[in-house]
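Only one protein chain is missing; all other protein chains are in place.
Residue numbering begins at 1 within each chain, and the chains themselves are lettered A, B and C in the order written.
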Amino acid sequence: MCMMGQRNSAILLINCPDARGLVATVSGFLFRHGANILSTDEHRDDASGQFFMRIEWDLEGFDLAEDAFKELFDAETAQKYGMNWRVEYSLRPHRVAVFVSRYLHCFADLLHRHKTGELAGEIPLVISNHDDAARHAAFYGIPYHHIAVNAQNKEEAEARQLALLEEHGVDLVVLARYMQVLSPAFVTRYPGRIINVHHSFLPAFSGAKPYHAAFERGVKLIGATAHYVTEILDDGPIIEQEVIRVSHRDQLDDLVEKGRDAERLVLSRAVRWHLEHRVLLYGNKTVVFA
Amino acid sequence: MCMMGQRNSAILLINCPDARGLVATVSGFLFRHGANILSTDEHRDDASGQFFMRIEWDLEGFDLAEDAFKELFDAETAQKYGMNWRVEYSLRPHRVAVFVSRYLHCFADLLHRHKTGELAGEIPLVISNHDDAARHAAFYGIPYHHIAVNAQNKEEAEARQLALLEEHGVDLVVLARYMQVLSPAFVTRYPGRIINVHHSFLPAFSGAKPYHAAFERGVKLIGATAHYVTEILDDGPIIEQEVIRVSHRDQLDDLVEKGRDAERLVLSRAVRWHLEHRVLLYGNKTVVFA
Amino acid sequence: MCMMGQRNSAILLINCPDARGLVATVSGFLFRHGANILSTDEHRDDASGQFFMRIEWDLEGFDLAEDAFKELFDAETAQKYGMNWRVEYSLRPHRVAVFVSRYLHCFADLLHRHKTGELAGEIPLVISNHDDAARHAAFYGIPYHHIAVNAQNKEEAEARQLALLEEHGVDLVVLARYMQVLSPAFVTRYPGRIINVHHSFLPAFSGAKPYHAAFERGVKLIGATAHYVTEILDDGPIIEQEVIRVSHRDQLDDLVEKGRDAERLVLSRAVRWHLEHRVLLYGNKTVVFA
Partner (left out) sequence: MCMMGQRNSAILLINCPDARGLVATVSGFLFRHGANILSTDEHRDDASGQFFMRIEWDLEGFDLAEDAFKELFDAETAQKYGMNWRVEYSLRPHRVAVFVSRYLHCFADLLHRHKTGELAGEIPLVISNHDDAARHAAFYGIPYHHIAVNAQNKEEAEARQLALLEEHGVDLVVLARYMQVLSPAFVTRYPGRIINVHHSFLPAFSGAKPYHAAFERGVKLIGATAHYVTEILDDGPIIEQEVIRVSHRDQLDDLVEKGRDAERLVLSRAVRWHLEHRVLLYGNKTVVFA
């Protein structure tokens, strides 16, 4: 589980109906081409009959360049089992756009982790509907784009955002307490590639003001959830959840403050796992090979 | 926080609108009558402006017998501040009826804890709509009452249950995975004195089959909630919650099994705190002086 | 991760120096013989260069009986890579002897879990140096052997214990708060097959009276550790650890009581994982494919 950026490896991610010989076939293919396996993870989901695999190997000594690998693996293996699959290369880190509004705790935490090398990706830009995060972005040397969003200009604002994502070759959008709901049209452009942090233990307290709702309900634990964004609000596949104990002594403000710790933890873990290609999607769930 | 049963103490529980001099007045009253305070807990709820207090004192040297205390405290103190209050005596432990159906893990756990002295109450009877728990109850020497419940006889069955509770002077009803919904008429008879364990992190997954719902939603933590029963299903004041981490590897059966650990923990803590008179109710919330 | 006992499967456990082609070779071998893989887990330990694998397959359609499999796998695969390996069969559950003294919480918990099918093993006998657990054992229908142990008779007592283990074909010894230190001679007879629960977060507070030591030190979390027993007290490979929050409010007795919950959790998990053949040993550590 050590840092991806420190090596020259490939990561193959597979999802298909379970079948006999899957592991033998995939690992046999890689072995024949000289792969030195660094890690292998499999999962068989009994309920759905689906098979999931993540396999990472050192490219030193591997005899297939990217195109040749893709062509050959598809022809010899993937088609046979009806695989959804993709291959990632550690030397080609994913590019992340961070969206943020006025609450900066997740944002500051992500930038610090990125700086210290915890996150195996690049952050070419920050997009915000406010100015609050600009100084932070500048401190970390990341270009900052202020795009105001309101009921009137939402479509146009999203068009500008999408143009920036396109221009910067963004692979992943991270909503670090971005307080605008993205339109279905936007979400559709980045399926399984937008991560949001919701400040509750979903599915409890979906929607706005979850800490208020938690306070009213008198819960003894508050939570946070990192999930992929889908067209249905707060309903996307969950990547990570965490809770923090509270008591009658905690007023609403305390819930908000304690909750921030849970938010930081779940969002940073989810982004890290995504960037290390450890998360596979199926239906509305995730397999996380962490 | 040591065992109540091992001492001869009184516990005064107070709830009233916050006002100046409350602690001084109550503690002054007790001091003048020779109370040796063992523990004091207060809470002021900013949102509601309510004040809560639990104070326990050694009765050795205290100069007021029960009736005299009640009369005098009411006249001198409680009326002045508009207090809801009650006093409990450690030598008069509360009497608990445990209701159980076919899942015995919480039931077996409670009986074992009771046997080892963790719970400061007496268990004069067990009531079940099945036979499964009978051997366990017999092992611990607790009378077992089998009262079948179905759609047709529910009213009559509850009448028999209530008669038994009356007969045995029951103070607290514990639903240890009792799989019948109590009627509003029953619940009304024991306000704030029926504790249920729900096998989810409420308010997520209220209602039937919460583990199925959690599995479908792909959560990364499963939970359990101990709460007082009110007329609205799964909506009563929460006493305790706990979660346990799960992953994609956990199938539905695994959620059920792991969840049992959370259920045991929350129910046993809630019952313990209630029996030590550490839980105060206000609105739909609890103050737990644990 | 569903219950082993419900299927007819084989589990192959492998540990060897990492080498190219390991997964391909093992999975290829099984595939050629018609194995329907149920789950596969691998781990490569960077620090030691060791490889670990657990692979479970449905025996339906597998064309090798036990002896043939062992012979062939050894000849074709295991020798080549210098493997430590063994194969287990789900229909041949391991046999567990539970040792207990006077604290019964772990013992009662294990027996209840066994009864409900959480533990994939058989418990043919209980051995104790006291009488306290006899009624519990009888309740669950498990033969109880009282063997008093003191400074004078220890050697003889252990000889009687070992004879019983031999007689009942015991695979695993579980020390469920058994308050006698086993001699090195005893331990040597069951390497990696004696599980103990220590009532602290090892390596903090090894030795006797860990709760006293934790109380003196003023820790804010207390823990419990399930580990394999080696000749050095409290030093064996750790299988599982858990902690529970405490505060200044908790007196020594409270630590003891709260700690029991952590003890139950770690011991039951460790026994469960061992019986499902999910734990591999290397040096003084464990790989747990849970």
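Heads up, the rule we're going with is that a contact is a pair of C-beta atoms (placed from the backbone, for glycine too) under 8 Å apart; a residue touches a chain by one contact, two chains touch by 3 or more.
Note that the coordinates shown come from a computational prediction; the quantities given were computed from them, not determined experimentally.
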* Hidden partner chain, touching residue among C:10, C:38, C:149 or C:238 -> C:238
* Asked: Touching the left-out chain: which of B:12, B:35 or B:176?
  -> B:35
* **Contacts of subunit B with the absent chain, listed as residue ranges** => 2, 20-25, 27-28, 30-31, 34-42, 44, 46, 245
* To do: Go through subunit C and note every residue touching the omitted chain.
  => 43, 45-47, 52, 201-205, 215, 217-221, 223, 237-243, 247-249, 251-252, 284-288
* Structure fact -> Missing-chain contacts on subunit A, rising order, are 1-3, 104-105, 108-109, 112, 116, 118, 135, 139, 249-251, 253-254, 257, 261, 265
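Convention: only the chains that are shown with their structure count from here on.
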* Counting only C-beta pairs in contact, which pair of chains has the most of them? -> A-B
* **Whole-Å separation of chain centres (CA-atom averages), subunit A against subunit C** => 36
* Structure fact -> For subunit B, residue numbers touching 2 or more other chains are 249, 251
